[in-house]
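Below is the structure I would like to discuss, written out as structure tokens.
Only one protein chain is missing; all other protein chains are in place.
What follows is chain A.
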Amino acid sequence: MGKTIIEKIWENHVVHQEEGKPDLLYIDLHLIHEVTSPQAFSGLRVKSRNVRRPDLTFATMDHNVPTVNRQQIDDPVAKNQMDTLRSNCQEFGIQLADLDSPDQGIVHVIGPELGLTKPGMTIVCGDSHTSTHGAFGSLAFGIGTSEVEHVLATQTLWQGKPKTLKIEVSGSLGPGVGAKDVILSIISEHGVKFGTGYVIEFCGEVIKSMSMEERMTICNMSIEGGAKASIVAPDDKTFAYLNGRKYVPEGDAFLDSILDWKQLSSDEDAVHDMVIEIDGNKIAPMVSWGTNPSMTAPVSGRVPYLHECSTETEKKSLQRALDYMGLQEGQPITDIKVTKVFIGSCTNSRLEDLRAASEVVKGNKVAPGVQAIVVPGSQNVKKAAEAEGLAQIFIEAGFEWRESGCSMCLSMNADVVGPKEHCASTSNRNFEGRQGAGARTHLVSPAMAAAAALQGCFVDVRSLAGVEV
């Protein structure tokens, strides 16, 4: 029987196998950031341990960083956390994309952008959205701080072999429908835990025709369906994306690498533990209305009615979500008004996302009473967007153009959504309080967020006059 790409990468990384134990896997790339690493370094120090491979470890600051006046950090606790990362990196000889580095940005944006992320690798980070890097055909997953410490000390992790799930998205996406809508629609249909215990392989026509940015959006949010990781087999688009990036080998070494990377796909006769088929033609622009990513509907749809719930537990959680979100059962999505718009996060803050949003914004104005901000995923994205005039389009329309970081995705810095305020957000989580105490988050694609900014409510981006989608 053939092997899946997941099994192939797994087997390439087994350092040690023993009856009654998980496998000991080698880790090729360890990304770290300021929030989930300090206690790991303290743990090393307590036991006088060292970082085994500082050269395979790369750090950035993203969660706490201010997106205006970034050198002036008012919150002393946040400042201490960033200073701690800086001194840990110095002490252990780890490369850091610091606040003044042209490479700084959200960890899952800069990994691929700098070419640190490559096919066939095992990649971990103390961050659940590490699944993003799977778009390049790598096995990438989030870990906790104890595991961060373990990887720092040993460059390995004990891991039980995951089950494999194939999601095949066939057909093609209609105009105005993007990667974010695909993943939101999968989670709205299959729930927030269908992927628990699985690594997902995404394939099919829709995935094949997607850009690397779009694949990253899909893989990024697979964790919201409970999956440990997700992966897309590398192809010519992957290689073209990587060519010439900072940490990608050049010349013959690059061509050699491509030969290796081409081996990375599931064999014809490989069997996945579960298969889900999705018809891409049926996917519409999506908007989340509730307090987890499965509480999502097409923009032309509505919030569910309580009587549609099949169990008491479901009914209770729907009622809780309605109360928190300040919505009525059965309310049409297009009735929901927004006063905040956030375009950013590791899900949708890459150049292509900003292009998609700017297409909608061009020549229009942000609706009165709406605060809209664009937070590029990295300094490199910011620079490129400024160079091709996207920043100007946003600014002229009344958007705020910020420095790179996680920002309003989890609002650890000063970028917060107020209590009871509705926010159209291109991020990945709509949990209670995620964007601020009492904040009401609606997850959407960049184009849909832009459209909401212009209208002050949710609107089908396909229906906007003068917008080519």
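Quick note on the criterion: a residue touches a chain if its C-beta (ideal position, glycine included) is under 8 Å from a C-beta of that chain, and two chains touch if they have at least 3 such contacts; residues count from 1.
Methods note: contacts and distances are computed from a predicted model.
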From the options "NADH-quinone oxidoreductase subunit E", "Integration host factor subunit alpha", "ABC transporter permease" or "3-isopropylmalate dehydratase small subunit", the chain left out of the display has the UniProt protein name "3-isopropylmalate dehydratase small subunit"
Hidden-chain contact residue, picked from the options A:S146, A:N243, A:Q263 or A:Q328: A:S146
For chain A, residues touching the missing partner are 15-16, 20-22, 24, 26, 28-29, 35-36, 38-39, 42, 47, 49, 52, 55-56, 63-64, 75, 77-78, 80-81, 84, 118, 121, 126-128, 142-147, 149-150, 153-156, 158, 160, 192-193, 196-197, 226, 228, 247, 249, 253, 256-257, 260, 292, 313, 316-317, 320, 410-412, 419, 429, 431-434, 437-438
